[in-house]
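Below you'll find the structure, written out as structure tokens, and then a few comments.
Right after this comes chain A.
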Amino acid sequence: MNAANYLYVSALLFTIGAIGVVVRRNAIVVFMCVELMLNAANLAFVTFARINGNLDGQVMAFFTMVVAACEVVVGLAIIVTIYRSRRSASVDDASLLKR
Partner candidate 1 sequence: MSNVNWLTTLGLLPLLGAVFVAFLPKTNALAAKRAAFATTLIVAAAGIAMATQFQRDNVDLQFVEVHSWIPTFGINYAVGVDGVALVLILLSVLLSPIVVLAGWNEASGGRWSAKTFYILILILETMMIGVFAATDVFLFYVFFEAMLIPVYFLIGGFGTGKRSAAAVKFLLYSLFGGLLMLASIIALYVISGEQGGHTFDTTALSHLHISSTAQNFLFLGFFIAFAIKAPLWPFHTWLPDAAEAATPGTSVLLLGVLDKVGTFGMIRYCLTLFPDATKTFTPVILVLSVISIIYGAFLAIGQKDFKRLIAFTSISHFGFITMGIFAMTSQGHSGATLYMFNHGFSTAALFLVAGWMTSRRGSSKISDFGGLQRVTPVMAWVFFFAGMSSLALPGLSSFVSEFLVLVGTYTRYPVAAIIGTFGIVLAALYILIPIQRSLHGPIMPGNEGLTDLNLREKVAIAPVVAIILVLGFYPSPLLNVINPSVTHALSVNGHTDPAPSIAKAGK
Partner candidate 2 sequence: MTSNYLVYLIALPLFGSALLLFAGRKADKWGHLLGTAMSGGAFIIGLYEFSQMLGRSTDQRAVTQKLFSWISVGSFQVDAGLMLDQLSICFVLLITGVGTLIHIYSIAYMSHDLDRRRFFAYLNLFIAAMLLLVLGDSYLNLYVGWEGVGLASYLLIGFWNQKPTYATAAKKAFVANRVGDMGLSLAIMISFATLGTVSFSGVKEHASQASTGALTAIGIMLLVAATGKSAQFPLQAWLGDAMAGPTPVSALIHAATMVTAGVYLITRSNFIFDAAPTAQLCVAIIGAITLLFGAIIGTAKDDIKKALAASTMSQIGYMVLGAGLGPAGYAFAIMHLLTHGFFKAGMFLGAGSVMHGMDDEVNMRRYGGLSKFMPITFATFGLGYLAIIGVPPFAGFYSKDKIIEVAFNAGGIKGITLGCAALLGAAITAFYMTRVVILTFAGSKRWNEKAHPHESPALMWIPMALLAVGSVASGFIFTHGNSLKNWLAPVVEQSPAHEGELLKPAVVSVLALVLVLLGVGLAVVKYMRKEIPLVAPTDVSIFTRVARRDLLQDDFNEAVFMKTGQKITSALLVTDKSIIDGAVRGVAKLVRGSGSALRTTQTGFVRSYAMWILIGAIGLVAAIWVVTL
């Protein structure tokens, strides 16, 4: 088996995540999709690390995880705040940017 197969999986997962971000309206699910995309990228990093034989890819994946964690924490806090004031977690309801 070729290690590149992991990359194909990664690309598929990334695409699914991207569709989710655009299509789903529940902010929490949107976030999950973002996480999926980040994870897909991580898988690619790890695979590249293996292919190239150095650990820089793994370190990158590690950093990605930390950043993703930060993002989740802040993002979910924002969702909670929005939910508290608007009683909804739908991203379509928060369209005040337009005005």
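How these were chosen: all candidates are chains of the complex that A comes from, given by their letters.
Note that a residue touches a chain if its C-beta (ideal position, glycine included) is under 8 Å from a C-beta of that chain, and two chains touch if they have at least 3 such contacts; residues count from 1.
These numbers were taken from a predicted model, which means no experiment stands behind them.
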Complex check, chain A vs 1 or 2: touching candidate is 2
Per the touch rule above, chain A residues touching candidate 2 in the complex are 18, 21-23, 25, 30, 91-92, 94-99
